[in-house]
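What follows is subunit A.
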Amino acid sequence: MELIRDLFVQGGQMVIVLALAPLLTGFVRKCRARFQRRRGASIFQPYRDLARLLRKEAVLAEHASWLFRSAPYLIFAAIWVAAALVPTFAAGLLFSWSADLIAIVALLGSARFFLALAGLDIGTSFGGIGSSREMMIASLAEPAMIMMVFTVALIAGSTQLSVIAETMTFAHVGLRVSLGLAAVALVLVAVAENGRIPVDNPSTHLELTMVHEAMVLEYSGRHLAMIELSAQLKLLLYISLIACLFAPWGLAHAESPPLAYFAGAAAYIVKLAIGAVLLALFETTTAKMRVFRVPNFLGAALMLGLLGTLLLFVSRTL
Partner candidate 1 sequence: MALVIVLASVAALLIANLLAIAIARTEFGSRAIYGTTFIVTSFAFATGAIRLGAPASDLVLPIGLPWLGAHFHLDPLAAFFLAVVNLGGAIASLYAIGYGEHEAEPARVLPFFPAFLAGMNLVVVAADAFTFLVSWEFMSLSSWALVVSHHRERENVRAGYIYLIMASFGTFCLLLAFGLLAGASGGYAFDTIRQSHPQALASLVLVLALLGAGSKAGLVPLHVWLPLAHPAAPSHVSALMSGVMTKVAVYAFIRIVFDLLGPPEWWWGLVVLALGGATAVLGVLQALMQHDLKRLLAYHTVENIGIIFIGLGLALAFRVNGMVFAAALALTAALLHVLNHSVFKSLLFFGSGAVLTATGERDMEHLGGLIHRMPKTAFAFLVGAAAISALPPLNGFVSEWLTFQAIFLSPTLPQWGLRLLVPVIGAALALSAALAASCFVKAFGITFLGRARTPQAEQAAETDGFSLAAMFALAALCLLLGVFPGLAIDWISPATGLLVHGHMPAQRFLPWLTIIPIAESRSSYNGLLVFLFITISATLMVSAIHRFASRAVRRASAWDCGTPNASPLLQYTAGSFAQPIRRVFGTVIFRARERVAMPLPGDARPAALAVEMHDVPWETLYAPIAFAVSMVSRRLNAFQFLTIRQYLSFVFFALIVLLLGIAIWS
Partner candidate 2 sequence: MHGFDFDVAHLLAGGLVLVSFLMLYQDRMYALINVFALHAVVLTLSVGWQAYVQDAPHLYITAAIALIFKAMVIPAALRRIVERLNIHREIDTVVGIGLTMLAGICLVALSVVVMMRVTAAADPYAREDLAFALSIVLLGLLMMVSRRNAVGQVIGFMSLENGLVLAATGAKGMPLVVEFSIAFSVLIAFIVIGIFLFRIRERFDSIELQALDRFRGERR
Partner candidate 3 sequence: MSVPFNPVNLVLLIPLFAAGAFALLPNYRWSARLNVVTSALTFGAALLLFVKRPGSTLLLQIDDLNIVFVVLNTFVAFTTSVFSASYIAHEIEIGRLTPVYLRFYHAMFQFMMFGMNLALVANNIGLMWVAIELATLTTILMVGIYRTHEALEAAWKYFILGSVGIALALFGTILVYMAARPVIGAGLGAMAWTELMHRVAGFDPAMLNLAFVFLLLGYGTKVGLVPLHAWLPDAHAEGPTPISAVLSGLLLNVALYAVLRFKMLLAANGHTFAPGPLMIALGLLSLLFAAFMLYRRHDIKRLFAYSSIEHMGIIAFAFGMGGPLANFAGLLHMTMHSLTKSAIFFSVGHVAQVKGTQKMTEIGGLSVTHPVLAWALVIGVAAIAGLPPSGIFMSEFLVVSSTFARAPLLAIPLVLGLLIAIGALFLKLGGVVFGEPRGSIAPDRASYLPFVAHLSIVLIAGLYLPGPIVAWFRNVASLLG
């Protein structure tokens, strides 16, 4: 009985994240359009795009290797698994113990690894630009992320997301400087990792400062669909990560009654919506920065994370 419910919850989580990801992206786009006094496309546009892409045939460059073809699926799988392990509406998922926060970060890392390789595979200059910049950004974003993980994990005494979420909910953590720093760091990292303004501009192509889009330039058809979907999943993942770390309210738990799950789901939807609105607002109000100012941006994140950890190490009360 227990097992069945857990399986159900876990499965539900996986389906939900998959289902919600395009919607979230569509919603963000819609909000941005609104903020920019445009009507914008419907929030379901991403689904239509995906469907169209899936139906189209895939065009491959002559000298595309097997890596180029398999990369999208690997990327998608890695991100999906990662997303499946982040508590969205319920903590204490069945398989949550199979990978902790560090492993999730690493999973995203492997996704990025293959994406960057795919960018280099065709041997075009644009792909190269994209991969090299992506890796440069990542090489700064990942340590910042790890530092953030340190902070949180030290407060919660664990790197297991479910445990952290529970501690954050119940144990009287209270407001902590280091937590705040970590939160800011995570947000900055999230912005960078998802290639949002000001680091990157998801809604543009022919621009020499583009990063993510440059890598996936050669993709088309179902491969592109996979890439798009994984990007949307990644965005969802980050927002739900922020939510479950710093706003873990309403999360259902193993022993809680079935109703709690629906409450959790509702809370989750709300959190996502808020996150999306904030993101859109942020993106409309800030301007894209030069690529070589990105290191400073992420360096700040790294420093914040490190500061938070140091504060914790030095005194456990801050």
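On how the list was made: all candidates are chains of the complex that A comes from, given by their letters.
Assume a contact is a pair of C-beta atoms (placed from the backbone, for glycine too) under 8 Å apart; a residue touches a chain by one contact, two chains touch by 3 or more; residues count from 1.
Since we're looking at a predicted model, the values are computed, not measured.
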Item to complete: Would you mind flagging which of 1, 2 or 3 touches subunit A in the complex?
Response: 1
Worksheet item: Considering the complex alone, what residue numbers of subunit A touch candidate 1?
Response: 54-63, 65-67, 73-74, 76-78, 80-81, 84, 95, 97-100, 102-103, 106-107, 109-110, 112-113, 116-117, 119-129, 131-133, 135-136, 138-143, 145-147, 150, 153-154, 157-160, 163, 205-206, 217-218, 221-222, 225-226, 291-292, 295, 302, 305-306, 309-310, 312-314, 316
